[in-house]
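Only one protein chain is missing from this complex, and each of the others stays in its spot.
On to subunit A.
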Amino acid sequence: MEPEIAYPFLGMLAKRIIPCLDVKDGRTVKGVNFVDLRDAGDPVELAWQYSRQGADELVFLDITATHERRKTTVELVKAVARQINIPFTIGGGINELEDADVLLHAGADKISINSAAVRNPALIDQMAQAFGIQFVVVAVDTRHVDGRNYVHLNGGRLKTDMETEDWIREAESRGAGEILLTSMDHDGTKNGFDCDFLQQINATLSIPLIASGGAGNKQHFVDVFQRSNVDAALAASVFHYGEIRIPELKEELRQQGIEVR
C-alpha cells in the first residue's frame, strides 16, 4: 500500500558555502590572513576556524607529490575528522579504489576524483558501488575553446577532446554523487563565477553541483545562486585572505532571499 505523503513540503535545504584548502606535506599552501590563527599553516586549525565561522563543508586538495603522499593524506584526514564537526571532502592523487578505501576509514565524508576518472571512467562506477554515490565527488576543470567547453587536466593546462557537458553526463550516469565544476577561465580572476555555463549544466543534472572559480566578492555568490541555482559555491583565496568573511557573506545571501544556514 502506498503510504500517505504530505506533498508538497519544500523544506529549507540550504545553499552551501565551501572553503577549499590546498595542502602540501600536511601544511596549507596558500597564504592566509586570519588574525586569530596561531599557526596559519596548520590545516586542522584553519578548518576549525572555518567551521566556527559557519562554513557548511570543507574541501582539502592534497597536492603532496612525494611517495609519502598516501601516508600524509591519511594523517591529515584523521586529524581533521577528530577535530571538525562538519563534513569534508578530500581530493588529490586518488587513483584507485584502495586510495579511497583508506580515506573513508580515516574519516573522510567524500573523496573527489578528477584526472584519474577521466583516464579511467570505470573508477567512478567502482567507487560508487564500493562506497555509495554520496562518497564520490567528480571534479571537472573546464575551459572555453572556440565556442565550446572542454574538460582540461593538470590544473587546466592540458586540454582533452571531451566536451564538458558530455563528461559530466557520463560521470553522473556512472555513479558520481556530486559534481565540482571549476571554470578555469574564471579561476583566479575574481570576476565572478561562470553563471551561464553553470546554469546550463545544472539544468541537466539530477545530482548536486558545486560551483568553483571566479569568486571575488559577496555579490558573486548571490549571482551564482540566483542565476544558476547551484547547490554550493566553493572558493579559496577570498576566504583565506579575509577578503570575504563567511558570517558576512551568509548575511548578505540571507538578505537576498537565499536560504543559508
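As a working rule, contacts are C-beta pairs under 8 Å (C-beta built on N, C-alpha and C of every residue); 3 or more make two chains touch, one makes a residue touch a chain; residues count from 1.
Convention: contacts and distances are computed from a predicted model.
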Message: Please identify the absent chain by the protein name in its UniProt record; candidates are "Acetyl-CoA acetyltransferase", "histidine kinase", "Imidazole glycerol phosphate synthase subunit HisH" or "ABC transporter permease".
response: "Imidazole glycerol phosphate synthase subunit HisH"
Statement: Where A:G26, A:P43, A:G91 or A:G177 are the choices, the one touching the absent chain is A:G177
Message: On subunit A, where is the contact patch with the chain that was removed from view?
response: 3-14, 16, 51, 56, 78, 81-83, 85-87, 104-107, 109, 131-134, 177-178, 205-208, 231-232, 261
